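Selected chains from the complex are presented in situ; the others are not included.
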Amino acid sequence: MTVTQQAPAVEIDKVAVRFRGKKREVLALEDVTVDVRPGEFVSIVGPSGCGKSTLLKLVSGLLKPSAGAVRLLGGSVDGPRHDVGFVFQRAALLEWRTARRNILLQAEMRGMPEREAAQRAGELIEMTGLTGFEDALPHELSGGMQQRVALCRALLHRPPVLLMDEPFGALDALTREQMNVELHRIWRETGTTVLLVTHSIAEAVYLSNRVVVMTPRPGTIAEVIDVDLADERDYAATMSLPGFATATGRVRELLGAAGGHE
Amino acid sequence: MVETAVRTAARPVARERLVALAERSWRPFALLAAGYAIWWAVTQFGLVAAYKLPSPGATFQAIWNEVGYFAHHTWVTTFETLLGFAVALVLGVLAAVVMVTSAEIEKTLYPLLLFAQVVPKVAIAPLFVVWLGFGLTPRVVVAVLIAFFPVVVSMVTGLKSVDPEMLQLASTMGASKVKTFVKIRFPASLPHLFSGLKVAVTLAVTGAVVGEFVGGNEGLGSVILQANGNLDTPMLFAGLVVLSLLGVVLFVAVEFAEQLLMPWHASRRGETVTVTY
Amino acid sequence: GGSGGDEKTTSASGKELGKVTLMLNWYPYGEHAPFYYGKKQGIFEKHGIDLTIQAGQGSQKTVQATGAGQTDFGWADTPALLSGVSQGVPVKSLGVFMQTTPASVQFFKDENITKPADLKGKMIASTAGDALTKTFPVFLKANGMSEADVKLQNTDPAGKIAAVISGQTDALLGYASDQGPTMQDKAKKPVGYLRYSDFGLNYYSNGLLTSTDYLADHADLAKRMVAASSEAWAAAEKAPQEAVDAMQGASPQLPPAAVLLDQFKTTATLLHTDATEGQPPGVNTEADWQKTIDTFAQAGMVTNPKAPSEYWDASVAPKG
């Protein structure tokens, strides 16, 4: 996909976030500036507690910055935005709804046509390997299954912008790889703009156009790394490309990680 | 954790279910029987004067002698109670919803509701008669006023206890307030609401009776009032027994609705085959 | 509710009857026998009245309901009428029938109480705020005692009898025509009375009343109602047993027949003062009214006493 010179889909401009707790004030983000082009896939990696989840909540308008401004799809963000699909870090399922009905919540809230929604939900359930558990309640599902339900829910309405907070954290290696491939395919086919928080450097590099590496709290941007890979990528083959090694190496270096998990 | 027996994987057959039912329910019956036995013994052997406590025999005789009379008055009270409860439920939920929607409305409305609650209905009931006359209205109004508050309080707590992240999720879905309410807030607050409803339904009975005390020649309240005036304790107890039965039946109905509407809740989940203990 | 007196029905003999409702002061008991007897004997019908009798829940409420037009006529205690009028309830008495108050201190005879002085140091059950309790100090004063000599225990009206039977209190304040017979029946012990009227204090008790509006609009019907009631009471006085029998079926919760008879017989002794002796039931004198008003003014129940004519319409009184 060729990225043209359009206005950015996401503009985060000199943003700072300061939380005030009972006893403590926490500066979670400081002077964060990122632009994401329409149709771009950007991953965010950084140490635990550096403000990644906070950043996604800013973009969706669930949180207001203490300083700076956020723009999404050309409009300034000053309230919850519903032109996004959001996967929270916790699965956040409704305990009284079955897996399928948790997914369909998205459709019901948006008033999507029922037939279309049901069909799409069926496809996503199959894609994520939840077949057979459509009618299970959340407490009857394993941790990874719950996470997949939340993923399906965020994808149901084919959102123009996808915000995903460690959507694959509770999945085993194989399932995770399959999900990666699927997500990559969906992204290429639909031109969705994606912001993905992940702890897997390989995943970040495999999926993204660019990887944003953050510093420990207060979260600032350490570096934005361009991934020099074609948009169409074979999973196994990509891993052995020099562009992949360069990018992962640089990310690992910035994070100070030895690379055991990547 | 509560200890429970291990179950086999096979589905229970009808006979097993019956045994299980018996196992579950013999205790209340045993209790009832014991209570009855004590009551009987105490009155039979003259431990308590008859004007203080009639014998069970005399009490049931009183009902039996006037079955039609009791049926009529029970029906009146039941009707008032149900009407009062229904109105209290609707108004209470509405009030709670409005109050949760806006902190400003809450701050304006709460003192008003609180005021309506803390004024003892028993004390102002006579005024209702002055204001509303002797018909059904004042009695239902008293029932509503008494049953209303628990519904509001529990519903407000319930609506506010919703996981904030679920509400954030809803707002990313562009959900209207109504949809968020219907699909998230309301179901999530059901456990709270039902504990309010259980209290409310029993209070609605009391409300109807209080209403009948102050104005009305019908209903179990007036039966009790007259019996009290004549010191006719068998009749008084007969009234109380019927009234209690009414209360118990309505309470059980609410519990049943609870079981039906929220089987998913932790407090009511069916046990899984491999049981946690 | 009230019919407003405009509805008409037709009797078996083809006579056109005015439909009226009468709300009693309480659920039916012996005192009310004359109304049932009058109905049964066709006395009300004779006067062109189709009477419906309703139970009440205390004189106060009957006064209020009558004032609000929820019933055409009421049967209530004069003190309740007086305080009602002084609070602005638009009602008027059509004549007091029970002209001697049945108010009394009631106790079991084994208490050895025979005169007010014997009440010294006793605990007496009474309901705070009711007429009996309000006038009790006047009664005490008339007999050379003060409030400090006895201990009044506030008790729910329904609980008074039980309080005495169970020994929680030594006596109760009540109407001789009401609690006494029931108490005697339950405890199987003779009950003694100190009637206010025997010890220097009398005031008007139950009588017929209606709203000022009704009286203005239906003066004739009101007059007929008073006449019929008077006749019914006179008839019942002569045949107490039959009168009480006429109540059968009035309510499933009627007191036992013996109690009813006892209640009515007591009531029958209260129909006149010295001034009205020999007159038909329901005939009042202005002097008696004044005495009653003065008594309650003294007791503090009527704050701004007015002339008897403000409370009582003398024009409808029965003729002998």
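Every chain is named by a letter (A, B and C) in the order it is written, and numbering of its residues begins at 1.
Everything below uses one rule, namely that a residue touches a chain if its C-beta (ideal position, glycine included) is under 8 Å from a C-beta of that chain, and two chains touch if they have at least 3 such contacts.
Everything quoted here is computed from the prediction, not taken from an experiment.
When all chains in the structure file are tallied, the complex works out to A x2, B x2, C x1.
As a convention for this text, only the chains that are shown with their structure count from here on.
Steps from chain A to chain C, minimised over paths through touching chains, total 2. If each chain is reduced to the average of its C-alpha atoms, the one that sits nearest the average of all protein C-alpha atoms is B. Of all chains, the one whose CA centroid is most distant from that of chain B is A. Centre-to-centre, using mean CA coordinates, chain A is 85 Å away from chain C. Distance from the chain A centre to the chain B centre is 48 Å, each centre being the mean of its Cα atoms.
One simple way to say how far apart two chains are is to compare their mean CA positions; for chain B and chain C this gives 40 Å.
Within chain C, no positions touching two or more other chains are listed. The multi-chain contact residues of chain B, meaning those touching 2 or more other chains, do not exist; every residue touches at most one other chain.
For chain C in complex with chain B, the touching residues are 1, 26-27, 54-55, 57, 60-61, 64-65, 68, 70, 157-159, 161-162, 165-166, 182-183, 186-187, 251-253, 255. Those residues of chain B that touch chain C in the complex are listed here as 49, 51-52, 66, 69, 126, 129-130, 133-135, 213-217, 222-223, 225-232, 235.
Those residues of chain B that touch chain A in the shared complex are 163, 165-166, 168-175, 179-180, 183-184, 187-188, 262, 264-265, 269.
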